[in-house]
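A single protein chain has been removed from this complex, and every other one stays in its place.
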Amino acid sequence: MGMSDAWVLPLLPAAAFVVLALFGPYLPRKGDWIAVLAIGAVFVLTLPIIADFTDALALQGEDFAGVANSIQWMEVPGHLELNFGVHVDAITIVMLVVVSFVALMVQVYSLGYMKGDARYGWYYAVISLFVASMLALVLADNFLLLYFSWELVGLCSYLLIGHYSHLRSAAEASKKAFITTRLGDIGLLIAIILLWRETGTLNIQGIIEAAQAGEVGREILTASVVLLFLGAMGKSAQFPFHVWLPDAMEGPTPVSALIHAATMVVAGVYLVARTLPLFELVAGGTELVLAVGLLTAFMSAGMGLVMTDIKRVIAYSTLNSLGLMFVALGVGSPAAAMLYLFTHAFFKALLFLGAGSVIHATERQEVGQLGGLWSKMPLTTITFGIGALSMAGLPFLAGFWAKDEILVALLENKAAFALVLVTLPLTAMYMTRVFVLTFLGEPKEPEAHEHAHEGPPTMAVPLVLLAVLTLVTGFVVFDQVGEAMGFPGGIGELIFLEHPHAFEFEVWVTLASIGLVALGIAGAWFAWVVRPELPAQAMARLRPAHALLANKFYLDDFYQAIIDRVVLTTARMLAWFDRNIVNDTGVNGPAYTTGFVSYLMKFQQTGKLPNYALAIVIGVVALALVAFSLKA
Amino acid sequence: MTVAQGIFYLIAALAVAGGLGVVLARNTVYAALFLILALLAVAGIYILLASEFLALVQVLIYAGAITVLLLFALMLTRVGDLEETMVGAQWPLAVVASILLVGLLITTIATSDWPGDADGMITRIPFETLGEALFRQWAVPFEIASLVLLIALVGAIVLARDEEGDVEEAE
Partner (left out) sequence: MEAVAQQIPLEHFLVLSAILFSIGVYGVLTRRNAVLIIMSVELMLNAASINMVAFAAYTSPAAFTGIIFAIFIITIAAAEVGLALAIILRIFRNRGTANVDEVNALKW
């Protein structure tokens, strides 16, 4: 398996999807083992590809720009040439590791979590397709395949969020996710078409090179970059498209883990990282990314603080993290963004799977109904705690290193730096809060507490593995660790060769962030453990602020109002037009006309033989006359 | 006008008269008898064309067998009297169409350039030559024609036979 053979990877889970979708019900265990084997094979096959990559890197050093391997799909000579192919470079490698490993963990975990589900086989089929499309997305060397996979990811997320389709809320949430991301997808599609029209190619690297050579007009480039970012915002749930992500919690918890850690939302980050050179060519391009990232991170940190659903809190933490990634991209440091994405994948999957464990054990997910679970579920408590602290940014855990990188990258932009610093204690606070309310203190519903138990090994093993990774992955920032793993010059050199950036440390930044995180944790500890009555008092005193946060800044209501007023009104008008003009006149009109003319014409069919014979004779005579007149 | 020409015009007049009788006679049996006249006249034409064999066949099969068959059919399908009560409603149009047709045909004949002798030299074919040709050169079409005849007869029998249960209907 070399890098150019990477096209095999998406095909394995795609094949699993086909087999499961067609024959799932007839297979033993509904075929879950096929899905798990497929994704396991993907993970195993990723390893030689990484080895091949490090070899190439050692051989060619910084000149190594990735390996591309594509086949021609169709060609209109002189007009259009469509290729399908893979492009493997450093970003792809990071994404491959994240996607394949997290997907493997989620699928193994689902063996226990989804057991007994009515649509168990279908769940595994779709989740295989989900992984397949995400792999194709990160491997794609052209925008066509990327867009194709991009839409498939959206479709799979729709299917999986709506997995419990008998619940109205789940159906609504899946619809919301699909439509919201669609809005962004349209932007992406237009951007792709614009870029293709300007450069004549769909190849991503080709387009970037053409743009850098100045072949794309400034206005077109600006427009397409903005539209491209629109797509990324939709998929990565950035403000103002972030509303779908918290609702997406209606899906099964392992799906949330997959969506948040490895597949759906990181697609946007990946897309921006991949096309960052385009953003840098446009005045204000990176600033736009930075602003959106900051806004999202800031808003989500506030909302995370008041949410009462354990999964929703984690969902807002994801928004927070995604915001940070975009901030890093916005200041031109894809290395920091990709590092954050890499470590985030592990601890976010860990958090969701831990939350899933809790829900599986208690069938409750409101923190107000949980509490005291540490005595019943020590393993979940410890692993979830590790994840939460990593998210909060406690030193030496994965999240700490990545967050620190972003801070260092932000040093030149004082305002952004300050804003990110403010979010740090908030993040630490709500993560501590959710941990405290769920696992510590007294059980609020003794009955649920009574029945709580650890999940089966299929659920425990992924938790442990992810927890271990959360503990250690952060250390890849040290060049020595990277070298030991076979990456010449450390991981930082690897992740973005065009932006040489070894991981750096600024002592005072580190200290400040540690201090702020500690402040946040301590504050949370004080508020929810030492003085449990404090939050209620604060809530009473700051009622407007709390209402604002708990209602998610009223954005959902705003959107709903727009849908009710504008969208539905327009739709009604269009429906009227469609029914009366298109259908009744345009479609039925010719049909009625035909029917009426036929009615008139049918009377010539007398059924009497002599009439027909006369018609024949008249025809012959007429034809003969015509022939004569032509001859004459 | 030679004798042959005189005979031709006579026979032709008989043929046309017979034909008109077939299509105009009010009595159906008269129509059938007029048909015999027309067919015999056509046999005479064949003799004028030096095809005696064909003339014999015409008399035997057409004027004999087929006409008898038609008379039988008339008898079997008779409802009331033999007068045809009504000519089809479209007869004016039919007159126009027929006159146009004959006009066109005659115009075509008159304006076309026909091969052959202008003074009407024709060749007599002896019976032997004809029989030899029919059973050697035309053996396969001959056999096929006989097969067609056989199939037609079988079909006619099948169609005309009384089936179980439709006797009542026929009454």
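Letters A and B mark the chains as written, and numbering starts fresh at 1 in each.
Following the convention adopted for this analysis, a contact is a pair of C-beta atoms (placed from the backbone, for glycine too) under 8 Å apart; a residue touches a chain by one contact, two chains touch by 3 or more.
Note that the structure is a prediction, hence the values are computed from the model and not measured.
> Looking at A:166, A:414, A:602 or A:631, which makes contact with the chain not pictured?
A:602
> With the missing chain put back, which residues of chain A would touch it? List them for me.
Missing-chain contacts on chain A: residues 602-603, 605-610, 613-614, 617.
> Which chain B residues touch the hidden chain?
Touch with the absent chain occurs at residues 2, 4-5, 8, 12, 15-16, 19-20, 22-23, 28, 31-32, 35, 38-39, 42, 45-46, 48-51, 53-54, 57-58, 61-62, 65-66, 69-70, 72-74, 76-77, 79, 84, 86-91, 93-95, 97-99, 101-102, 105-106, 109-110, 114-126, 129-130, 133-134, 138, 141, 145-146, 148-149, 151-153, 155-160, 162, 166, 169-170.
Following the convention adopted for this analysis, only the chains that are shown with their structure count from here on.
> Hey, how far is the Cα centre of chain A from the one of chain B, in Å?
90
> Which positions of chain B touch chain A when the two form their complex?
88, 90, 93-94, 97-98, 100-101, 104, 107
> Quick check: in the complex, which residue numbers of chain A touch chain B?
So the residues of chain A touching chain B come out as 610-611, 614, 617-618, 620-621, 624-625, 628.
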